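What follows is a set of notes on a single structure, which appears directly below.
With one protein chain withheld, the remaining protein chains of the complex are depicted in position.
Now for chain A:
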Amino acid sequence: MSQQRMQLWAAEADIDEDVDLNLAIGSYGQTDRYDDVIQQPQIDEATLLAMQQHMVQQNAFAQIPDPVKAFIVHFHQAVLDNNLAEITVAYESGWNKYTEKFYAKTEWPEAEVIAPLVNDDPIFLILYRELYYRHVYSRLQPDIDDRFHSYENSCELFNYLLNSDGPVQLELPEQWLWDIIDEFIYQYQVFCTWRSKVRSKTDDELGMLAEGGPVWSSYSVLNVLYSLMQKSKINDYIIAQRQGKSPEEIAEIVGEYGQRPLYRQLGYFSIIGLLRVHVLLGDFTLALKVMDSIELNQKSPFTRVTACHVTTYYYVGFCYIMIRRYPDAIRTFVTILNFIMRMKQYHTRSYQYDQISKTADRMYALFAMCHALSPSRLDDNIANIAKERFSEQYAKMSRGSQDAGAAFEELFLYACPKFINANPPPYDDPAALQNLVTPPDPADPTSGAEGAPQLDATHRHLSLFLSDVAAQSQVPTLRSFLKLYTSLGAKKLANFLDADEEEMVQEMMVVKQASRSISRVPGSEHLTAGGLLDGETITTSDLNFVIAENMVHITESTVGRRYAGWFIKNTERTQKILDDLKVLPLPASRSHQGQQQRLPQAPDSSQHVKGGGSERKVAWGGVKTAA
């Protein structure tokens, strides 16, 4: 390894000397040389262009800072060697470090420019472009060329993975594989959103969009995800694993692709990707259906990549909201929000952490909505945070007051996924496009300017949700009255509410309806017989009532105090303290050696669990030494 670096430095030294010279040649070429060329017609224009481009590239190459060149060469070598550890370092720290240092506000050098550094290795260049475009999307403003080219590059990458002769030998870290799928869908989503805004397009863009064809089409995106899923036989793999088949049997089942970690992980992430794409397209049942074989628990493989873990729960929870299964949504959010809270103290990789905590905030908002619609005491901790963070909205939502709708709307728009339309506006049909651009009502041009509101997928879903919410808006009020009685005449209740008796009785059926939900019953969850869509009708409210003709009878269930969690938590804590005590060296060996013996143990044990413990050890030891 060190030798290769030496070669690089040597090479760079040469280039360094060329820097000024190159620049000089560049400007020279544009003036005198140009005349020369015209006088010599045997050099055709293509050659000239090629030469010029070559010089431009050389120029650009010369401007790449040396550490970046070294980094790229090293990165390339790590990929060539399939050295996962080195790739991970380059991917997770190197790339970000040099982005901050040199490319915080500009693009990385184009792939063509750095090609000489990596012997024009086509695979590495595809991977490089993957990073290049991701950087453009996240830090800069992608133009239409970037959008089209990033699509082409994704296609090249997936083509290489799916259509080579047999499985490719490449290995990439899990995190990167997840990011590839994640970014692919993200770029698809931003493209669709950008595409739907007709008015802001230049003529060039309109032309390119009219001829864009399959670029970022929903079919092509789904095709990639389903292909990865099928090629890797990931569903068969998960099922076989759950059945406890031996590694040999599993290898037999999943075939040559599914055996390779790269394909298996991509297959897995594609399922999550499909979940997300289906939600973006408004297909909430299909979204939950693709997850059929995946067990939603903390032991699933996807939990190793935190971003994937969080994404999964966010979209699953959201689906449950849209199919009116608020208790399931609540349970989903509680699980992941608790996880994020625990993880917070260990997670240091800031670029991911930002994203995760943003998603967590949105899930708190969704949780607050569900909690208002279907109060439960599943987790007081999370509920308190959600209520605190969105206190104003929560108060309105849970009271079912007049402005509850506005609060629901606000939180929904803040927390919902970025919905998209499956199809572009009719760029290939100028007349129809013109219809769209010109607001039908010229008196109100602002409504058209906001990107043609009739095409907005988000508002379609919002209005569905709000109509569900509105149907339930009386429920909190009625419940608060019912709570005060054990039996009550319907007429009296109607009088309280200043309502017609028959209307009120019908409203009571809504209350009943709102107190029932289909839900995955917690106890049988690990059986996963029917996937995420399965469930049974459960009671979601402590308040129960029944109407006998015109008399309402009411009962309330109470929950006995819960001790188990407290005892379990504290027993576990005590056990840990005892364990920590046991591994402590005897007080006599407080020497330097003793310290060193202890230190290697810390990274050895899993950081998540023992992180706190090792700190305590130091503190304990410190006291001893002082004494």
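FYI, a residue touches a chain if its C-beta (ideal position, glycine included) is under 8 Å from a C-beta of that chain, and two chains touch if they have at least 3 such contacts; residues count from 1.
Following the convention adopted for this analysis, contacts and distances are computed from a predicted model.
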Query raised in the report: The hidden chain: which UniProt name fits, "Mitochondrial distribution and morphology protein 10", "Eukaryotic translation initiation factor 3 subunit K", "E2 ubiquitin-conjugating enzyme" or "EKC/KEOPS complex subunit BUD32"?
Result: "Eukaryotic translation initiation factor 3 subunit K"
Report summary line: The one of A:322, A:365 or A:383 in touch with the missing chain is A:322
Query - From A:284, A:367 or A:412, residue that would touch the chain that is not displayed - result: A:284
Query raised in the report: Which residue numbers on chain A touch the omitted chain?
Result: 218-219, 222, 226, 230, 281-286, 289, 322-324, 421-423, 425-426, 429, 431-432, 435-436, 454-455, 457, 460-461, 464, 467-468, 471, 502-503, 505-510, 512-513, 516, 518, 523, 526, 530-531, 533-537, 544-549, 553-565, 568, 571-572, 575
